[in-house]
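What follows is a short report on a single structure.
The other protein chains are all here in position, but one chain of the complex has been omitted.
This part shows chain A:
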Amino acid sequence: MNWLTNFVRPKIQQLVRPKEVPDNLWIKCGACEQMIFHRELEKNLQVCTHCGHHMRLPVKKRLELLFDDGNYKRIELPKVAEDPLKFKDLKAYPARIKEARSKTGEHDAIIVAHGAMGGMDVVIAAFDFSYMGGSMGMAVGEGLVAAAELAIVQDAPLIVVPASGGARMQEGILSLMQMARTTVAVEKVKEHGLPYIVLLTDPTTGGVTASFAMLGDIHVSEPGATIGFAGARVIESTIRQKLPEGFQKAEYLRDHGMVDVVAKRHDLRKTLINILDLLRNRGPAGQVVPLRTRVAAE
C-alpha cells in the first residue's frame, strides 16, 4: 500500500462508484479492494473484514468506542472570533465554515468530552476530520485549552485524538500560534502529574504533529495511520525521489522511536485503560479506586 492507493484511487472510485455500487451499500476497501457490506463494516468499527485495514472512524463513533458503555458528556466550547483575517481564496472562509457546519453538524473540528474509561474519569479531545480536514484554527486551539483545563479541574488524565491535515490556512498566523498555545495547555496537564496520552489516528500531519501531538507521555497509534510533519507530495517534489514503502505510517514511526504502541482499533480501549491504570497505580483491572483530590475535596 502506498500513497497512490490511499489518495488517488479513492478519487477515481468516487467517480465510478454510483454505477458500480448502487446506493453505496457496499464499500470497497482502499487496501485490498474487496467489497464489504456497509452494515458489516460499521459493526466491525470501519476495519476491513478481509484484510484488517483501518478506515477512518467518525469522531462520535470514536468517542463511543473509548468511553465505558459508549457514554460521555460533551462540554460546550467557548466561542472564538470567526474568520479572524477576513480570508478569501476561491471561496470566502465564512462560506467554507458554513459548509463544514452543515455537513458535520458541528461547530468546529474538535469535540471535548468527559466520562469514564475502565471506571476512571478521563477527558478526551477528539478531532473531527470531516470538518475541514480536522485543521487546527483558533476554535480547535480553544478546545484543547478547555480540555486541558477540564482535565486539571477533574484531576483526570487527558487523551487527545488528533485526525488532522495540520493548520487551518484560512486563519493564517493565528493558526500557527495554536501550536504554541496547545503546547502550553498540555504542559500544564503534565505538570499536574496527570497522564497525557496521544492517540494518533489517520492522518496526523503538519503543525498538529509538530506541537501537542508529539508531546504525549505516551503515544498510541492505530495501524497504518499516516503520521508526519511534511506532506508526502511536498517531500517528493523537494527531493525528487519516490518515498519508501510504509513511509510515515504508524509502524514506521514506531520503528523510528516516535510511537510507543500501535494498537488495533478493537484493542484500543483495553490498551488505553491498562496504560492509565498502570500510570495512576490503580489496583487490578475492574477495581475502582477513588481519585485522590476528589477524596480530599469531599
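General remarks:
Here is the rule we use: a residue touches a chain if its C-beta (ideal position, glycine included) is under 8 Å from a C-beta of that chain, and two chains touch if they have at least 3 such contacts; residues count from 1.
By our rule, contacts and distances are computed from a predicted model.
This complex has a chain not shown, and the name its UniProt record holds, of "Phosphate ABC transporter ATP-binding protein", "Acetyl-coenzyme A carboxylase carboxyl transferase subunit alpha", "Elongation factor 4" or "Carbon monoxide dehydrogenase", is "Acetyl-coenzyme A carboxylase carboxyl transferase subunit alpha". When the omitted chain is restored, the residue from A:24, A:102 or A:238 that touches it is A:238. Although one chain is not displayed, its contacts with chain A can still be listed: residues 80-81, 83-90, 138, 141-142, 145, 167, 169-181, 183-185, 187, 206-207, 209-215, 227-231, 234-235, 238-239, 241, 243-244, 247-248, 256-258.
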